[in-house]
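Of the protein chains in this complex, all but one are displayed in their positions.
Chain lettering (A and B) follows the sequence in which the chains are written, and residue indices restart at 1 in each chain.
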Amino acid sequence: MAVIELDNLSKWYGEVIGLNNVTSAIDRGITGLLGANGAGKSTLMSLAMGQLRPSKGSIRVFGQRVWDKPGVLSQIGYCPEGDPFWSNLTGYRFVLFLAKTSGLRGSAAVKAARHAIELTGMTEHAGRAIRGYSKGMRQRIKIAQTLVHRPKLLILDEPFTGTDPVARHELGNLFHELVKQGVDILISSHVLHEVEALTKQILLIDHGRIVAQGDLQAVRRTMRDRPHAIRVRVDQPRRLAADLATLDIVAGLRVSSPDTLTIETPWPERVYDLLPNLILDRKLSVREIAAADESLEAIFDYLTQREG
Amino acid sequence: MLNVFTCDKLSKRYGHIVALRDVTLSVEPGLIGLLGPNGAGKSTLISVLLGQTPSTSGRATVLGSDVRRQRRMIRRRVGFVPENDCLIPGLSGTGYVYYTGRLAGMSHGDAMQRTHEVLDYVGLYEARYRPAEEYSAGMKQRLKLAQALVHDPDLLFLDEPTNGMDPQGRQTMLSLIADLGRAEISVLLSSHLLPDVERVCERVIIMGGGEVLTTGRIGEMSQPHPTLYSLDFSGDGGELRRRLATSGVSVLDHTDSLLNIRLPAEGTQGLVLTAVREAGAKLHGLHPKRSTLEETFMAAIQRQHQV
Partner (left out) sequence: MTTAVTSRSHRYDRWSGELNKGRWTWLAIVVTGIRLALKGQVTRVLVMTGGLVVLGSCIVLYIVSLLEVVVGTNQARGLYEFVQVFLRVDISGVAQIEQFREPLWRSMFLLTIKIQMLWLLLVVARVGPGLIARDLRSRALPIYFAKPVTPLTYLTGKWLVVASFIAMVMLVPNLLTLTIGSMITGGLHTWGQTLSLALELILSGAMVCVVGGTIILALSSLTSDHRYVAVAWVAVCVLTMIAQGIINENLPAKATSGWLGCISLRDNMVILTEWLFGIREAWGASSLPTEAFSSVLVRPVRPICAATVLGAWTVAAILVCFWRVIRFSRFAANL
């Protein structure tokens, strides 16, 4: 079952359009929500939280409509992008307060707050005022706050901003752990590299519309109009190039450094079929064969490139 | 060539907190990444090098000038981009850059000309007369870069210049930084985003707990391993593994479409191709194992924690 379902969903604010007629279903597990600033990511998150009312269409979380249904919120943990703090509070008080607002009482609230803080590795700093926290610590205490009522869905808006690599690593582990416990996560990030390390499942929004969704490699395969680039590091790239140049499946060849040949082709599978034979027949010494443009970053660039 | 900055047993204590502990460095010109978790002492180091924070003990020089005694000399030749928004409310893009040019000691005419030049360079030419408060996050970052470049420094300190920017914004910023390197401006880039550092920097300094943990060339840190490879394939995995084993290639671990292997000797990649061909499998990628900057970083931090 899909966690979030969007059905002809649109949202506009006066003349400004946030999301434009989007239909999609977000699967279980971790989904990376990507897009440039102003693409509509935060709008989608707010709609999923029921904080905004769809202008048209509908959005369902766990099969229920969310607008004006605070009940659904008890299953969602939300980590906003900004710094919505009472910065004089200590980290512990902050989390405890939010535990109480989400309906926990007395020792249950204390226990939940302690547990959430421990999960995010903030126990050591929980007694200090948030005012003195670094950006990374603020992010972690914000994530602790989302976990306090044991939600089934986490919506995290740029949780990695400002965190150092060590903290990111720990957060990544935490997210995988949560997924194992049955929590689903929708996470937006500008750091494509981090998303790629976390999940292969993406939802890419541009100009208020979904331009790609699903498994990363599947997404790349659907982009048929884009020739694929295959990078071969080999001792004599020009000899290999000469052989490949005669084939009509090859669209372009470039010797980009003395030991690297980049092959452009609309039919990568057929090139992959041929390559081992060519290399072995010519007795070349190969160092690396790799798809040069299957990284999330390359895909993101293709899909959001502006004409001209 | 002359060092862009050196530190000799540089220490800084705030009460009982040690922000820098006996930092000794000599850094040659170029693009240098400064890495470390929060609280590693990166900000303090930059602040000391800018002559803003006096060190508790030790010496440091920037571009050959002493940070304690020749602050003015240093600040005329360095630029600094802080992490936070540091705009001056009420000024347009041009007004802001012009003002910082005047602060650096440029004459009115020079400051005016350079302002337009650097704003064009960072891609803010069209937006230059708009109030800087209205700029998007990415534009603000580029404005801060323009501010640091206006007096044509020889060394730039950049603190998290790509933090919070979207992918396109980051790419623009990174290509600007790389271009500065070509113009022979040295850059000290402090960042949590290791891929960004990996992309533009030539060397890195890794700090932790106020100490320098590792320094080195990025190229050396991410040398491909001579015999460890991973293999992307489709087809009969069992058959492929058998063929590999008989030709002397050991399979370390495997999934349906990925094998991690060790070659019997350097330069025997041909064995793999032969095995793939004979097994009737399809090869999608053959990658030498490379230690990434991230691995180097994590290893350095962990070593420190063990000590």
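Worth pointing out:
By definition in this document, contacts are C-beta pairs under 8 Å (C-beta built on N, C-alpha and C of every residue); 3 or more make two chains touch, one makes a residue touch a chain.
Given the structure is predicted, the values throughout are model-derived calculations rather than measurements.
Touch with the chain that is not drawn comes from one residue among B:87, B:228 or B:299, which is B:87.
The residue touching the chain not shown here, chosen from B:50, B:251 or B:299, is B:50. When the omitted chain is restored, the residue from B:60, B:106 or B:249 that touches it is B:106.
For subunit B, the residues in touch with the chain missing from this view are 14, 17, 19, 38-39, 43-44, 46-47, 50, 52-53, 71-72, 75-76, 78-80, 82-91, 95, 99-100, 102-107, 110, 114, 117, 121, 147-149, 151-152, 157, 159, 179-180, 182-185.
Keep in mind that, in the parts below, only the chains that are shown with their structure count from here on.
Separating the CA-averaged centres of subunit A and subunit B is a span of 23 Å.
By the touch criterion given at the top, residues 35-37, 134-137, 158, 161-169, 190-193, 269, 272-273, 275-277, 279-280, 283, 285-291, 297, 300-301, 304 of subunit A touch subunit B in their complex.
Remark: subunit B residues 35-39, 136-138, 160, 163-171, 192-195, 224, 267, 269-270, 273-274, 276-277, 282-288, 294, 297-298, 301 touch subunit A in the complex.
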